[in-house]
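Notes to accompany the following structure.
Left out: one protein chain. Kept in place: all the others.
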């Protein structure tokens, strides 16, 4: 029984069904670069799940890679991407978007969410700016579901954003690195079909949601991103053994596994949130998904670190910090029990 | 018993020891991004195998990604990379190097190999060119071992190239996508230690050599590429579950597995080459590694395609073509027997 | 007598001495790309004026070009440039820095100035961040003298910033697009020699300061930017007839012309500021240089626009706006008189 860890949701391997199929398929020779039947089957299952039979579906190996490739493919040189200040592309991707030649245009946010109104205002301000030739043109919108703070866009919020994007003719792109945890949430009312209807591109996260690695990019309108396989290759994002990704997503989209796989994480996170509240801890950000953000006195944080791995988020004030406890699809009740016990003890001193 | 395939060396999964460890380690929580103990163990074993205890070792997921990240990290904006015309970076990586802002400077070649003399001449011609401020400066050398045509640099050839590079103070980088097939060759006299001594950066290929995916970048002189993890992140090349790469290379570098794993491929390729010669086929390029390049009349090529998957290489003349038959670490004697039988029958008409 | 214009400081041609020499030199054949004797003479005069006899001096045609070339040459791919939020590179250069692959890292500001303390804090926060491999490294500091709001760094402030940069071993770069207007200010205590001593690179603006066009990049420590002429060529910033730039800067640095040329602008701006204050207008930003930023009721702004060209700066509130009135080296007393008369009339209604 090692040290307890709620440091992240990408610390375990993969769902057992995936490992098992890897074993079975190991010596079957598969065509390269995603041209194999496993990958085609995965594409088809994702199209069905999203209710868009004509969608293009592409598989990449990680989130930063996916964001850089999609954004680089959608923007023209004179355009930038609108994002919340806390957007992962702005904060923790080592400048991959800028490295590809594009500016991230910042919008105010609440719990990582941006609003249709702010998007519209920003675009319209650009449109009337006398110096707009000297400005980066807002060329697309990037949002995450859930956000970096674990919050969810409601269907109505997403519809508003989509409406503005279509009115202004710029693509809407949704980063779904943790999408399974949104889908597993009772509070969530945005389905895969909604995403397919309202977005121009979105990705279904695998790395944090039961796959060894991998993200599935869905482009509901076939051909919307021309030559995206070449763009992927250029980004070093075209896996030689693409069937590894096909196999994983084919498994995740068999019998609705993906829609269910986040449930244990949500259950665990809810138990942890409740326990924190009951024992008198403050939550820095309220959210219904798999990440929990308590505020701790620095001394208690140090003490907690002896028993549990977690992620330091940021300073709350001089004497307190915000930390993140992340549950995953693989989090066990036993580990959650142990964590809650530790937290209670911590509070009781 | 499906259709016979010698289309490539990346069509099967991974060595069984790797699959088995994936199963065992699946629920052990591992720190992210290559900071886990499995990855550290793999680094240490590679350092030992290369005889360079201070080397930096980094793990990436594919070859194009690795080339783009390393070349982007080594060059300054005003510099380009010297490469054979057939170099993979010039021909089949969708312009990833140029996409990163750098020109590929072309050198003549023989079987994919470039010479120390041509490298030196090119650099010295640049040095005396009156317009050199208008030219891209030769900033590093890229070679592959084996080359795209399966040829091998001898130790003496590699020493000569290394000497020129050091004299001219530009890095030498070796793409080892198929390095296991060089190491398994009796004709090869370049060891991992030699590479570590003579190159500034090289990568040990996993994807085509027994891993599910992955390449190990070795930088013999610690710190030679500053902040390379950030460069990897920026390139979308930093795997969240880096331990997947660590586990694979740790396995490949246990008990000398990597040095042995290419042997079945070499044996199969030699048997195929012999059978081709005996039955009167011409070999377009002679080489001692796992790829075989026969010249076939187009009619025979079409017939062969009914029984075997292979790779069309290029037109030889109006009536004949060059094809590639690739054996891999997983090629079975039975498949080689079947292929040879098909080839004999093809020649007898 | 056309419409009065205080819209900008780049609306007239060049100092008469420049035009006169253009005429004289027109048919003298000059070597290309800045290798001519006029350019060498200009370099030498700038070295003398800056008190750094070993400086590298380069001439480019415009500010955005200069910033992009210098920043692209100084940063490594994993690095970004620290700048005030109002920094010209962040706001009005169409994303040229990002287009070159680099992120602009934002710092808080006062009147466009950033502080040594904030620079140091940002770098030290980066240094201790557990996820710093996922962050863009602060790789240089960009400031403007004067700032976008016309404010000046004092010698002591500049010394503090320089000290932090040297301690942290990152270059300090000063954008001197309007440097002549700083040098002509009685309030200014930062000389060209101070800039040469405290910065790693700075540019002396010509376009807005008496030249037809052109900026002179000074690199006090010879060789600090290797192969910068190639970088310039790559940026399309190497003028074929480089002697046009040499001629202009040679003229501007003969008999201290550059240090004097801004005086009429400062005198005019001071008169305008006084008149505004006297007639009861508010100044949005106080500064001692050639740009004046009054706050106007929107109705009065509309009325002013009938008589004078100026630059709308930004909304102050729902009913008032900030505008910019810019004086230049060529502003005449007569025009200033007329402007003041118009402003007085506007206030009296």
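Residue numbering begins at 1 within each chain, and the chains themselves are lettered A, B and C in the order written.
Basically, a contact is a pair of C-beta atoms (placed from the backbone, for glycine too) under 8 Å apart; a residue touches a chain by one contact, two chains touch by 3 or more.
What you are looking at is a predicted structure, and each value in this text was computed from that prediction instead of being measured.
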{"item": "Selected from C:10, C:258 or C:285 as touching the chain missing from the view", "value": "C:10"}
{"item": "Residue of A:229, A:267 or A:342 touching the missing chain in the full complex", "value": "A:229"}
{"item": "Touch with the omitted chain, as defined above, among A:13, A:72, A:171 or A:206", "value": "A:72"}
{"item": "Sole residue of C:42, C:104 or C:237 that reaches the chain not shown, by the stated touch rule", "value": "C:237"}
{"item": "Hidden partner chain, residues of chain C it touches", "value": "2, 5, 7-8, 10-14, 16, 19, 22-23, 25-32, 60-69, 93-96, 99, 207-208, 212-213, 230-231, 233-241, 244, 309, 330"}
{"item": "Chain A residues that touch the omitted chain in the full complex", "value": "33, 72-73, 76-78, 101, 132-137, 226-227, 229-231, 233-234, 238"}
{"item": "Touch list for chain B against the chain that is not drawn", "value": "77-78, 80, 91-95, 98-103, 130-131, 133-136, 312"}
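In the analysis below, only the chains that are shown with their structure count from here on.
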{"item": "Degree value of the rotation bringing chain A onto chain B, based on Cα positions, nearest 5", "value": "180"}
{"item": "Pair of chains joined by the greatest number of C-beta pairs in contact", "value": "A-B"}
{"item": "Same vs different contact residues, chain A with chain C, by half of numbers used", "value": "same"}
{"item": "Relative to chain A, chain with the most remote C-alpha centre", "value": "C"}
{"item": "Whole-Å separation of chain centres (CA-atom averages), chain A against chain B", "value": "33"}
{"item": "Length of the line joining the C-alpha centres of chain A and chain C, rounded to whole Å", "value": "42"}
{"item": "Contacts with 2+ other chains: residues of chain B", "value": "230-231, 233-234, 238"}
